[in-house]
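As you look at this complex, bear in mind that one protein chain is not there, while each of the others sits in place.
Coming up: subunit A.
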Amino acid sequence: MIEFRDVGKRFADGTVGLEELSLTAREGEITVLVGPSGCGKTTSLRTVNRMVEPTSGSVHLDGRDVADVDPPELRRGIGYVIQQAGLFPHRRVIDNVATVPVLQGLSRQEAKKRAAEVLERVGLSALAQRWPAQLSGGQQQRVGVARALAGDAPVLLMDEPFSAVDPVVRVELQDELLRLQAELGKTILFVTHDIDEAIRLGDRVAVLRVGGRLAQFAPPDELLAAPVDEFVSGFVGRDRGYRRLGFVSATALRLVDLPTRADANGDSPDSPDRAVPGEWTVLLDGTERPSAWLGPDGARHDLGSLYVTDGADAASDAAGTLRGALDAALSSPAGRGVAVDGGGRYRGGVEPDDVLALLDRGTTR
C-alpha cells in the first residue's frame, strides 16, 4: 500500500510540482495517475522512491515513512519503469534484468538465473543475449518491465511506460501488463497522460489537475459515468473521442475507385493504365503496392498515412479502424486517402466525407 499524506513539492526555482496530494494506492491494485502534462504525475511518483524529496507531507509504504529508509535500499525494493525504458545500453538484455538482483546482493550467477526466469515469464527468453540497441521500442519496454520485476519487489512505479510506442504495440503491452498483474498481484502506481490507457489498466484512476491537485479518484466506470466537474468530464471526454477511434472498426466504410497508373520507377508494364489527366493518380509498383501520388502538376507526392483494411489478402474485406481511415483521409495531399490490404496492396480510396458521416452516425460514442 502506498499512501500520500498531504504531499507537496516546491522545486528550488519556486515551481510548484505538487501541492497537498493525498491518495492511497491499494495493495495488489493498479492505481493510475492521469492528467495533463506538467500536472505533477512524475513528481508524485518520484516521491515514492525518493528520487524527489517532498517539501511537505509524507509518503508511506506499507505504513512506513519512506523518508526513514536509505534511498538506494528503498529503491531496490521498488520496481521502476520509465518511458524510454532506461535500459543500460552496455549490458545485454539478461544482464540488464539481472541488475537489480545483483544490487540486492545475489551472486552474479544466481542473479542471472533469476533474470532468466523473469525473461521466461514475460516471453523474452529469445532476446536474452541481445543488446538493447537491437530491440524494437516495444521490446525495450518489455525488458524494462522485466527488469522492474526481477527484484521481486511488491511495488511497481511506472511512468508513462508505453507512451513512446505505436498504438498497436501499446495495446499489446497493456494486455501483457494486465496478464502479469493477474498472476503477480503487485501494487502498481501507473502514470499516464492517456485517459484510455488509464481506463483500460486502472483498478482506480486518479485524475490530477495542475499542481498535482486531485480532481477525482474513482474506479474507471464511475469516472466515466459521473465525472465530478467540468475538468474531469472535459478530460475524460476530450481525449476519448479520437483515441477510441483506434478501437472502432470502420465496418460500414465504402472504398471508392481512384485513378491509378504503374509507377514509371517500378517494373510493372502490365499494370492497367488508368491515369486521368488533371487528376490525382495513385502510382502502383510492380506488386500493386502504392508508391506515391502523381499530382495534377505531374510531380510525385507522399501518400500520407494509409488506411489498412484488416484483411490479410485482397479477397478479405474485414475493415480497419476508423482512426486509420480518418488519418488516411486527412493526411493525403489528394484530399482522399489510400486504402491498402494487410499485405500493403492497393484496395481503393477513402473519402473524408464518408468517414465523417460514419463519425456522425455516432459510431464513436
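Just so it is clear, contacts are C-beta pairs under 8 Å (C-beta built on N, C-alpha and C of every residue); 3 or more make two chains touch, one makes a residue touch a chain; residues count from 1.
Just so it is clear, contacts and distances are computed from a predicted model.
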| item | value |
| --- | --- |
| From "Osmoprotectant transport system permease protein", "NADH-quinone oxidoreductase subunit I", "Ring-1,2-phenylacetyl-CoA epoxidase subunit PaaA" or "Electron transfer flavoprotein beta subunit", the hidden chain's UniProt protein name | "Osmoprotectant transport system permease protein" |
| Hidden-chain contact residue, picked from the options A:Ser56, A:Ser107, A:Gln134 or A:Thr251 | A:Gln134 |
| Hidden partner chain, touching residue among A:Asn49, A:Gln141, A:Thr260 or A:Ser291 | A:Asn49 |
| Full-complex contact with the absent chain, from A:Gly57, A:Gly86 or A:Gly295 | A:Gly86 |
| Option from A:Leu103, A:Val210 or A:Leu224 whose C-beta touches the chain left out | A:Leu103 |
| Those residues of subunit A which, in the complete complex, touch the missing chain | 49, 51, 72-76, 80, 82, 84-91, 99-100, 103-104, 130-136, 147, 151 |
